[in-house]
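After the structure tokens below, expect a handful of questions from me.
Let's look at chain A:
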Amino acid sequence: MITLSNIHKSFGSLHVLRGLDLTFREGEVTAILGPNASGKTTLLKCILGLVGPDDGTITVKDIPLSGSERYRRWIGYMPQIAQFPENLTVKQVLAMIEDLREEEPVRKEELIKSLRLEPELKKPLKTLSGGTRQKVSAVIALMFDPDIIILDEPTAGLDPLSSSVLKDHIQAEKKRGKTLLLTSHIMSEIEELSDRVVYLLEGQIQYDGSVKKLTEESGEVRLERAVARMMQNGHAKPSEEAADETLTDQAT
Partner candidate 1 sequence: MQTISLPLSSLWKILKYGLYDVMRSRWVLFYGLFFLAATDVLFRFGGTGERVIVSLMNVVLYVVPLVAVMLGAMFLYNSREYVTLLLTQPLKRQSIFGGVYAGLTVPLCLMFLLGVSLPFFYHGGITPDVMQAFVLLLFSGVMLTAIFVALGFAIALVHEDRVRGMGLALAHWLFFAVVYNGIVLFIVYFFGHYPIENGVVALTFLNPLDLARIILLLEFELSAMMGFTGAVFRQFFGSGMGIGLAIGALFVWLLVPLGLSLRYFKRKDL
Partner candidate 2 sequence: MRTAFYITLFASVLLVSTAVAQDRTTWTVAPDGEITSITEAISKAFPGDRIEVHGGTYAESPIVVMKQVELIGIDNPVIDAGGENEAITIAADSTVFEGFTVKNVTHSFTRDRAGIRVANASHVRVANNLVEDTFFGIYLARSKHVDVLDNEVRGVPKREANTGNGIHLWNSDNIRVDRNFVSGHRDGIYIEFAEGSSFAENEVRDNLRYGLHFMFSDHSSYERNLFRDNGAGAAVMYSSHIEMRENEFAHNWGPSIYGLLLKDIRDSHIEDNVFYRNTTGIYAEGSSRVKITGNTMERNGWAVRILSNCYDVEFTRNNFVGNTFDVTTNSRRNPNLFEGNYWSKYDGYDLDGDGYGDVPHRPVRLFALIVERQPIAMTMLGSLFVDILDLAERVLPVLTPETLVDERPLMREVR
């Protein structure tokens, strides 16, 4: 379980996260959505410890993140763009991660097999296509059977077959009661995988609820439409909000 309370983060004058309060539960797949630069990636990076929030607290399994790296043992992360030491083979990269984590992989063989990575194991990374790299990255994220799985655009660059295999794995993890977070630009994928959508806009939560509720509320059949509508509506909003904020700032 992950809880975020009152998370603020600025990069220079850019206020990226503005007081987020969120809880991610076990057995739930949460999709983080939002337009570009809405703070999705920063939110994930905060949980991963790549970015330190300016204010607020994050706890993972009730343990507050305070500079210790140990909680990352519970997290499997699949980044948007994966890059590894180019001259190592796939096998060596996997061995390296095992070695660094000092953990025995639980689901390695299964993942390699289902993603059809065997023929690539002995090839150096520099010879592999982007899709194959993504598969390696997926294996790394899932093979230790982590309690928390964070996937940043997991199917981008994957062929349809691998994409569906990966989705099956995600479903399976959910059934195992894992906490899953994902971002994606493919709305059908989110519809297929997620239970819950968190829609961020300008660093704030615009919407937080189930996929079903979102489509119902918006009156659209497809999630894509619903999200698009939210985007349209949302763009009108921030200026008012910003104005409000300035007023309150001045008042206090």
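On the choice of candidates, all candidates are chains of the complex that A comes from, given by their letters.
Note that contacts are C-beta pairs under 8 Å (C-beta built on N, C-alpha and C of every residue); 3 or more make two chains touch, one makes a residue touch a chain; residues count from 1.
On a predicted model such as this, the values are computed, not experimentally measured, just so you know.
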Chain A in this complex - touching candidate among 1 or 2: 1
Candidate 1-facing residues of chain A, complex: 11, 45, 48-52, 67, 69-73, 75, 77, 79, 81-88, 92, 96-97, 99-101, 124, 140
